[in-house]
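A single protein chain has been omitted; all remaining protein chains appear in their positions.
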Amino acid sequence: MDFGEVLEEIAAEAPQQVGRGKVASYIPALAGVSPEKFGMAIHTVDGVTFSVGDAGEPFSIQSISKVFSLMLAMRIVGDDLWSRVGREPSGNAFNSLVQLEYEQGIPRNPFINAGALVVIDALVSVLQEAKICFLEFARGLADDPGVNFDEVVSQSEDTHGHVNRALVNFLKAYGNIRTDIDTVLDAYFHHCSLAMNCAQLAHAFLPLANNGVSISTEDSVLTALQARQVNSLMLTCGLYDAVGEFAYRVGLPAKSGVGGGIVAVVPGEMTIAVWAPELDETGNSVMGTRALELFSQITQRSIF
Amino acid sequence: MDFGEVLEEIAAEAPQQVGRGKVASYIPALAGVSPEKFGMAIHTVDGVTFSVGDAGEPFSIQSISKVFSLMLAMRIVGDDLWSRVGREPSGNAFNSLVQLEYEQGIPRNPFINAGALVVIDALVSVLQEAKICFLEFARGLADDPGVNFDEVVSQSEDTHGHVNRALVNFLKAYGNIRTDIDTVLDAYFHHCSLAMNCAQLAHAFLPLANNGVSISTEDSVLTALQARQVNSLMLTCGLYDAVGEFAYRVGLPAKSGVGGGIVAVVPGEMTIAVWAPELDETGNSVMGTRALELFSQITQRSIF
Amino acid sequence: MDFGEVLEEIAAEAPQQVGRGKVASYIPALAGVSPEKFGMAIHTVDGVTFSVGDAGEPFSIQSISKVFSLMLAMRIVGDDLWSRVGREPSGNAFNSLVQLEYEQGIPRNPFINAGALVVIDALVSVLQEAKICFLEFARGLADDPGVNFDEVVSQSEDTHGHVNRALVNFLKAYGNIRTDIDTVLDAYFHHCSLAMNCAQLAHAFLPLANNGVSISTEDSVLTALQARQVNSLMLTCGLYDAVGEFAYRVGLPAKSGVGGGIVAVVPGEMTIAVWAPELDETGNSVMGTRALELFSQITQRSIF
Partner (left out) sequence: MDFGEVLEEIAAEAPQQVGRGKVASYIPALAGVSPEKFGMAIHTVDGVTFSVGDAGEPFSIQSISKVFSLMLAMRIVGDDLWSRVGREPSGNAFNSLVQLEYEQGIPRNPFINAGALVVIDALVSVLQEAKICFLEFARGLADDPGVNFDEVVSQSEDTHGHVNRALVNFLKAYGNIRTDIDTVLDAYFHHCSLAMNCAQLAHAFLPLANNGVSISTEDSVLTALQARQVNSLMLTCGLYDAVGEFAYRVGLPAKSGVGGGIVAVVPGEMTIAVWAPELDETGNSVMGTRALELFSQITQRSIF
């Protein structure tokens, strides 16, 4: 199958979807992105790549960074992490405080904001320069030293970060933030601000399709079991309160961000990164979801 | 790989797990089951079977029947069903009324009680003898005309069915039950009472591992897409409020019941049914979950 | 002060308020009532009465009947009642199931539907003909043997009573309904259907303004302490999710019903019953609330 042609076919539908969602507007740096952007990239575990549209243009990966935070924590912190954060879908909005109160400060999973804050606190507990370590880790995954934080975005997140500040204080009240609140928030806002393009993202997720092994270095970023575990967490928790719908329509583990990006994994075969800024009411990219659904239909790739 | 040996290896751990959970006690017919029962059966899409322990002894399949109800409704009602029931994990107990109130009478998915009641109402709307049609459908899937309702169990469910009766009345108040409440409840209690053994269950789930096709009749029970969709729903919604944990540990689509059964699907390859009556606090079989985790570890089968 | 003039002054504002609310429409028998009805009656503990408008026209008292049910249960069941029902405002809609689930089947107070169902169950447990006893009790309070159930309304409540049926089943699941569900519901629907006019209602509430003593018979319907307790429960729980607002604006213990009636108590002095069918979004009569606010302002009556 010619994946280049598949991408062209999918990209042809992108213009029709424009206007069906809304570009994230809670910070100016995101609100200014053109709703017509569309990029998509495939990276196979054999090292072959395909791309279409704006696949080379960096965008704010936002919550996609939570996968990198988790991977780093699984390497460094290990299973102790799971005493502080659950592994269940939330059935609620990604920034809800409600469930946190009912469940006594243990976030439901590492991909909701509260969970990512705990994961980052775990990193900050262990690493001297957690923010820099994270950046180096992301660069290594993408095999590209040019990957960087977007300081304008991270500053803007900070300025408008009242809900995240509420979450981290609430977690602290339950004893589930152990380090300094401001350090954790600073790292969180920077992680979210990471700017990457589809090609870089597809490359960075490859270990999850390749039993944990980097195809660049042939090192194990994660064990094969850990790679499967991350995939399982993406499937059950990676798309905010639309995981069931995404699994039903697309059938691949994936993680989305409010910058409009989604990265999906076909275990053993490839990764697919897509970017289209307009979001549906669950916070997932409208055309990003549609693109992956089309990909699944055309190529018959599905884990189910 | 010799799956018979794998089953023997798994079964050897069963006695150690006894006492770590509790047999369901809300109806006498379930409470009387020995906590030491353990059976497990594999059925490959090539028609090879393996079994161990009490795999031939019928038990109450309870919520596993919700998969059959859904499959039948997908055949008969089609996509209209999804205007009345969602496709998202609940993040709540299987019999919760809370979410139903917040979400205005649309159950989150077809595998929580409220969702199954809506699915059955959809069947009752269309079928003259819905209960009988369901039984024939289950018999066909199991390729065994001896499969039957357990009238003692269904009667007992009815007697103790106050929460389900509350749910169906609440759904009716929102206009999401369109037929007669008593008919729907009678069907629901009977579906849950279905008595099957592991071998029959593994056989009955085979179309979900075989692109929707029955290996007995070579008929399409579901389309290939529908089979994948049912698998995705089991993965995200099939284990009550432990779907994330199960996906993390086992990595296979599955559906559990409070009778202690769990049936899992390895797409394209096989089905696995397991029975061990003691349940954990989420309502899933303790040894059933452990058995499938061991199976996944030993055989390296996982959709992730 | 001439209370007759006060009533005339208040009644003059009634036409202006028409159209600001909505007549209850969940059953046809209520939906057909003219939104322009307005009646108000005062009854002093000295036996003097005043009335205006449609004060002599019977209407469906609905939840106002919950005060009579409670008074009867306090006489007959005593303090045991309070192990089964709380004394706190709900902070939720009157027919919510949510709180009931979080609080394990103990309704927050006797004036929400779930609480009234428990109160009625307590009456049915003790009384042979609870429904008849209740009717006789209400007749005695009103000093009028002509008070009666409206069978059309009670039948209609039954037909549309899915939420109440859900509530009673849910309570039964928690063991907090001890008698027959259908008997409890039948009594509940009949209590709600009681048809009374403002003059009768003002008379019926007099013991609550008179240390528990009936001014007709000079018997103690309740002890002085119990009368104060009922008044306190009306103040904190008698106006659905608008008790704080009502206390702020009116400052008198009162109980409302979706038929548009409200009865208020000025301890030691008088009772006031008002009827105006249009309801605000909390389920309380718009002009009924306004009338009592005007009464409080003009006469400077307030318990605060």
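Letters A, B and C mark the chains in the order given here, with residues in each chain numbered from 1 onward.
The rule we apply is simple: a contact is a pair of C-beta atoms (placed from the backbone, for glycine too) under 8 Å apart; a residue touches a chain by one contact, two chains touch by 3 or more.
It should be emphasised that the depicted structure is a prediction, and the values quoted were computed from it without experimental measurement.
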Touching the missing chain are A, C
Per the touch definition above, residue among C:Ser51, C:Ser90 or C:Ser193 touching the missing chain: C:Ser90
Per the definition of touch given earlier, which of C:Leu7, C:Cys192, C:Leu233 or C:Ala254 contacts the omitted chain? C:Leu233
For chain A, the residues touching the chain missing from this view: 96-98, 100-102, 162-163, 165-167, 169-170, 172-173
Applying the definition given at the start, please give the residues of chain C touching the unseen chain. 86-92, 99, 108-109, 227-229, 231-233, 235-237, 241-245, 247-248, 251, 253, 267, 302-304
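By our rule, only the chains that are shown with their structure count from here on.
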What chain sits nearest the middle when you go by CA atom centres? B
Round to the nearest whole Å and give the separation of the Cα centres of chain A and chain C. 55
From the mean C-alpha coordinate of chain B to that of chain C, what's the distance rounded to whole Å? 47
In chain B, what residues contact two or more other chains? none
